[in-house]
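Missing here is one protein chain; the remaining ones are kept as they sit in the complex.
Chains here go by letter, A and B, matching the order in which they are written, and residues are numbered from 1 within each.
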Amino acid sequence: MLGPFLETLIGGLLTGVLYSLVALGFVLIFKASGVFNFAQGAMVLFAALTIARLAGAIDNKEVFLGQFVAAAAVLGVALALVGWYVWREYMARGGGGDERRKVLLLSLLGAVAGGAAAYAYGKGAWPMWLAIAATAAIMGLLAYAIERLVLRHLVNQEGIILFMATLGIAYFLDGFGQTLWGSDIYKINLGLPKDPIFLFEGVFPGGLLVDPGDLVAAVIAAVLVIVLALFFQKTRIGRALRAVADDHAAAQSVGIPLNMIWLVVWTVSGLVALAAGLIWGAKLGVQFSISLIALKALPVLILGGFTSVPGAIVGGLIIGAGEKLSEVFLAPILVKQFDLAGGGIENWFAYMLALVFLLFRPQGLFGERIIERV
Amino acid sequence: MRLMKAALLGAAVAAAGLTVASGAQAQNEQFIPGLIYRTGAYAPNGIPFANGVADYYALVNERDGGINGVKILYEECDTGYATDRGVECYERLKGKGPTGAAYVNPLSTGITFALTEKAPVDKIPVISMGYGRSESRDGSVFQWNFPLLGTYWSAADIIMQHIALKEGGFEKLKGKKVVLVYHDSPYGKEPIALLEQRAKMHGFEFTPMPVTHPGVEQKATWLQIRQNRPDYVLLWGWGIMNSTSIKEAAAVGFPRDKMFGVWWSGAEPDVRPAEGGAKGYHAAMLQHGAGQFGVHADLKKFLYDKGKGVAKYDETGEVLYNRGLVNAMLGVESIRTAQKKFGNKPLTGEQVRWGIENLDLSAARLKELGFEGMLQPLKVSCQDHEGTRAGRVQQWDGAKWVVVSDWYQSDDKVLKPMVDAAAKKYAEEKKLPVRDCSKES
Partner (left out) sequence: MLYREAGQFKTTYGADQQIFPILQDRIFVLAVIAAALLVVPLFASQYLYTEILIPFLILSLAAIGLNILVGYCGQVSLGTGGFMAVGAYAAYNLWLRVPEANNLIVVFLFGGLMSAAVGILFGIPSLRIKGFYLAVATLASQFFLDWLFARVKWLTNYTPSGSVAVGDTSAFGWKIDTPMERYLFILAFVVVATVVAKNLVRGHIGRSWMAIRDMDIAAEIIGFRPLRTKLTAFAVSSFFIGIAGAMWAFLRLGAWEPLAFDINRSFQILFMVIIGGLGSLLGSFLGAAFIVLTPIVLNQLPGWFGVKMSTALLSHLEFMVFGAMIVFFLIVEPHGLARLWAIAKEKLRLWPFPH
């Protein structure tokens, strides 16, 4: 009995780390802007599709358009960043605003160059690092577009309106990603090991099964989570992010540009989506369905608290383990007891677990204490 | 309210526009609707099928100038595998063309269930080739349903026969454990009744295990399988669920050659994403498998060489593409059969229904059509809307599908009583009249 239990627990925890990764994207945005970003799942799909299609063998024309756009985006964003930096330096030394046009020109040139590069690359596959870099740039662009076109116009709206707007974005991205890249199933090859490992074969009959693919994915996810935590705690921009999360108005009054922060946050959560997409995509294959894993992250969120990075991590582990254990051990009992047509309780069990937990701690595991005043 | 009224008015105008548009079309065309999906969670499997269907209709128009001179007018509508969207597509398309829809292929068991209720009212036959309600093969009750080439009960029976053969007879199955991993929808639940029956007959232990849509999260299911150590796992999945199942099977070390998929779990998009992990995996065949046959030469000559094909030529031999071809061919041949009785003109759904019911494809005819090697001869009748119950089993060798069995016939001694009972129950619940097939001409 102990063997299967441990095995399920390990499997659940490893899955939980991946849930944490998706939940983290939600937390970042909610913390900094109070937006419950339902488009996170769509962003995961979009990022994964972009990587898979750029790095995979590309051989039909509709994808070529996407490749062109991607390449243009990479170089455009890269050059724009360089240009922006140069311009800032220039301004600091007392230069004129005229330079702004040069920056625009530079990024335009970059875009053209990127397109030309894509054209030159022809129909071959991109190396993985380049595909990831390109996708990162595209996620940055996406963040910029969302901030510029949507969020900026919805400042000071109620949370639910913003939530609905992100649902709209999710629909758009689902359609856009599939238009650009197609809706077939695509592979991301990270070279994850596939054959199962069996631990302690002497102790337990049949050994403890560990899926090495899951293990590697969990390690990648854990590293990312640590990097993000460091980014938040140690860097200047991380401090600014935390300041904005604490109090928008106060942060603004000490000179933190709010729009800039939002852009950064959305970019970072775009990068988290990229990481999640990369790992999930390598595990499952890239297809529309992976946008639905966002739903898996929601109980993690309420359990861990919408505003807590450690909450997302611990919540993910609890939900992952709880879900698998309930399915493997509780479901057969229920089925036998009530003559059900099969188990499948893990879907609601995670939510119920979170719900029951919330009844005792309404702000989640590590959420900020809710203080109500009249 | 004004907006609402404007919206309603707009809708009314739109509906009127639809009628006008259909009235303006040429009169010598047979309209066939295509309820397919090229988008959403099930697109990887929906796309090749839809391509095959579209290409075959285009081929008939290009090569033969239509069915005896009646051009096929084909229109797709994307259902996304959702039942309500599918019904909307059906309602939108059923009245198009000079005579309305000839027949409809729902391409989803859920939509088939919904359209089964509508077909007798609208007088449009439902061809659910290899899917749909298993009891609907009984034409005396389900006058408008045609689960051609095989139902899920046939599929499950063929798989069990294959397993029994490998074990050395049905009596050897006693005490074995068989698990069914199924898509949690009417589709996945269909085979359960037959497998329970077989389990009772031969004394093996049968456990169904549902997987929730879209099926990307199966870790718990496969951990249970690992712990229970079943002898065989049957897979009734669709879309990304199939490849995920195979991957998870590899991840828990369940032998893939003990895994048997239904014919909707046995195509290239199901095994390719699992790469090496899929090697050895078995699947039932809806008669045909992968590969290029006589009809593909015509496709190349009349469509692909002229740049008119919707897929890529080297994809035209894939399992689901071929299934699309077969599906379209059966429809076209049914219309041809009906034309013999009603004349070479666009036919109504009711006339086409007669054509499907009297469809008789001999081996010679199949060869003529370029389907030799893909299909066995089939003959539909009033009593038997399935046409044939033959099937084979194929295995993925890591690069391609290989046929590993001879032909099986699902055992009518088991199936027939179940079909009769279920059809009778349906007719009683619905208070439907039962046709006497012995009196049909």
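Basically, a contact is a pair of C-beta atoms (placed from the backbone, for glycine too) under 8 Å apart; a residue touches a chain by one contact, two chains touch by 3 or more.
The structure displayed is predicted, hence computed values, not measured ones.
Visitor: Among A:Leu45, A:Ala165, A:Ile185 or A:Val216, which one is in touch with the chain left out?
Guide: Checking each option in A:Leu45, A:Ala165, A:Ile185 or A:Val216, the one touching the absent chain turns out to be A:Ala165.
Visitor: Please pick, from B:Glu62, B:Glu76 or B:Glu205, the residue that touches the omitted chain in the full complex.
Guide: Reading the full complex, the residue touching the unseen chain is B:Glu76.
Visitor: What residues on subunit A make contact with the chain left out of this view?
Guide: Contact residues on subunit A toward the absent chain are 36, 149-150, 153-154, 157-161, 163-165, 167-176, 178-179, 183, 295, 298-299, 301-302, 306, 338-342, 344-345, 347-348, 351-352, 354-355, 358-359, 362-364, 370, 372-374.
Visitor: Go through subunit B and note every residue touching the omitted chain.
Guide: The list for subunit B reads 1-5, 7-8, 10-12, 14-15, 17-19, 21, 36, 38-40, 43, 47, 50, 76-78, 80, 83-84, 87-88, 91-92, 95, 109-110, 113-114, 116-117, 133, 184-186, 189-190, 192-193, 210, 213, 422, 429-431.
By definition in this document, only the chains that are shown with their structure count from here on.
Visitor: When the C-alpha atoms of subunit A and subunit B are each averaged to a single point, how far apart are the two points in Å?
Guide: Centre-to-centre distance between subunit A and subunit B: 37 Å.
Visitor: Within their complex, state which residues of subunit B touch subunit A.
Guide: Listed in rising order, the residues are 38-41, 43-44, 47, 184, 189, 208-212, 214-217, 219-221, 223-224, 226-227, 239-240, 243-244, 247, 250-253, 269, 272-273, 275-277, 312.
Visitor: Of all residues in subunit A, which touch subunit B in the complex?
Guide: Going by the criterion above, the answer is residues 4, 7-8, 11-12, 15, 60, 178, 183-185, 187, 194-196, 198, 209, 211, 213-214, 283-285, 287-290, 292-293, 296, 323-324, 327-328, 332, 341-344, 346-347.
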